[in-house]
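All protein chains but one are shown in place.
A and B label the chains in the order they appear, each numbered from 1.
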Amino acid sequence: MRRFWSVTRAVAWRSVHNTLVSPAILLPSLIFPLFFLVAFAGGLSRISDVPNFDYGPGYTSFQFVFVFLQSAAFGGVFTGFAVARDFDSGFARRLMLSAPRRSGIIAGYALGALGRWVVTGTVVTIAAVIAGMNVDGNGVQLVGLVGLGLMMNFAAALWACGLAMFLRTEQAGALIQMPVFVAMFLAPVYVPLPLLTGWIHDVARYNPVTKALEAGRGLLAGSPVEVGVAFLALAVAASVLTVFARGGLRSAERAG
Amino acid sequence: MTQVNSIQVTGLVREFRKGPRAVDGINLSVAPGEIYGFLGPNGAGKSTTVLMLTTLLPPTSGTATVGGFDIVKQGSEVRASIGAALQEAALDQILTGREHLLLQATLQGLGRADRNRRADELLERVGLTEAANRRVGGYSGGMKRRLDLALALVHSPRILFLDEPTTGLDVQSRTALWDEVARLAHEEGMTVFLTTQYLEEADVLADRVGIIDHGNIVAEGTPAQLKAEIGSPSVELTPVDVAEGDRLAELLAGFGESRRDGRGSVTVQLPGGESQLAEIIRVLDQADLHIELLQLHQPSLDDVFLAKTGRKLEGAGEDEEAPVAP
Partner (left out) sequence: MSAVAITVSPPGLLEQVAAVARRSATRTLRQRALLIFPMLFPLILFAINGSALNAATKIPGFPAPTYRDFLLAFPFMQGALFIAVTAGVDIARDIESGYFNRLALTPLRGEAMLIGQLGGAFVTAISQSIVYLLVGIATGVPIKSGVPGAFVLLILATLIAFAFANIGALLALRTGTGEAVQALFPLLFVTLFLSSSSLPRNLIKATWFRDIATYNPVSYLVEGMRSLIIKGWDGQALYLGFGFAIVIGAIALTLASRAMRTRLVRT
């Protein structure tokens, strides 16, 4: 166990450190969520005038939850890019040779993703507060919202690390990113689920991201909705993706 | 009638915004049909010189003519009379070898009828006919260099610039390229200006060598002349019986300066050159003195570089940075 944690800590430290000292990596991870907040909450705020759009705290808060969870998901995705880069550069081989417990490598990358998202999530939250976001939830509910973000980040990191280890090339970036992007957007991003029409309503209904979004918005509004279901959905996703990530690690080990 | 030099350089200087002068007032001339080897370590100024002579980098001061044309005032005429294979084998990984040649032929102004014929001819000459329709991305390093050379020859230039053409190649590819360069110069009368950091390449290929260090030409001449300036060859002999060392030294004393080492070996200078070796062997044979080991040491261009600069050529120099446009 001790060896597992020593590997986890080392990999996580490197992941966080390399992001913080590299503006080319740090800035996009901060700027993109802020940009989405501005574009959606600012540019599309008129959407809240649509009949039956009733979300108490207002459109900025409505969009904040999406951006908050999206930044968590993409924090995990960016970790996959870093893993793929490590394989391209040969550093991953060095890691696998020297780590006494290799499963700690995955845990380390995931923990690193979490560490980086703490920075991004904080910046996004501060920006939304400055933009006049209303917060109607209490402390416990807000912790619940953060918890949803952590689970989202963890699940996305497992997906990204697993796929990066299967493919072992930086060119896998688009393949890592697209499914997460599509999954996030096949959800009630702009309007609540009841106001979605057509095929997207049918897809969004069964999308686990929808559960997380609705639960998050409910927590922020102080009226939690299916929070347990949301956590369960994310936990199931994380479990499945843990198996996937371990498969990726084994594939990388076999390749040498 | 005085012969017009293919390349004539007078006081050529290139300064960059940051750092010392990359080329510090060099003078050189290359006769038509000559292979001129420009030898020096990384960062000596070789590539910068080539870029100026091929009109891709304006000189800070000094003059040069290539093919009789001024490199500053008659740039387009210079480019029409030269071919160049620069430091990187600058190729498009997506195109095939044939497509490269056809594009080059079009841009160089070959007529439609000539383009395919010329491409076929050059592909055969550099041994790439079979790989002609494969993308360059799949070529080996040697194949890329050969294509690079072919592209430089598309418009039958009179003067060829080769900037470290065999760097990174295996022995076989390197030898093949040397053979082709020698053939171009000796059979087709092409003038070749070749930069290299490999002693053997300059020694084997070049008719004349200019040694450059820190932007200055420190020595110039044929390889034999340069080596002769430094000293004569020497021969090291080791007797079968170590005790015969004294007798050996006595026998060799008449040939030139000698020195001994603790193992009974004697090294003697040969001021008359290698031809003295035959006489030495005859003398030893007459004296019935048996030799275990005989080694002939020739001064190398590295010895020339050492004598002129105080440093060995191989291992000298930092990485030459790509010149930055002002």
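Everything below uses one rule, namely that contacts are C-beta pairs under 8 Å (C-beta built on N, C-alpha and C of every residue); 3 or more make two chains touch, one makes a residue touch a chain.
Just so you know, these numbers come straight off a predicted model, no measurement behind them.
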From A:L26, A:I47, A:M96 or A:V229, residue that would touch the chain that is not displayed: A:I47
Among B:D92, B:E200 or B:D246, residue touching the chain not depicted: B:D92
Contacting the left-out chain in the complete assembly, out of B:S76, B:Q172 or B:Q286: B:S76
Residue in contact with the excluded chain [from B:K46, B:R98 or B:H155]: B:H155
For chain B, residues in touch with the removed chain: 54-58, 71-73, 75-76, 78-80, 82, 84, 86-88, 90-92, 94-95, 99, 103-104, 106-111, 114, 117-118, 121, 124-125, 135, 151, 155-156, 188, 325
Positions on chain A contacted by the hidden chain, ascending: 28, 31-32, 35, 38-39, 42-47, 49-51, 53, 174, 178, 182, 185-186, 188-191, 195-200
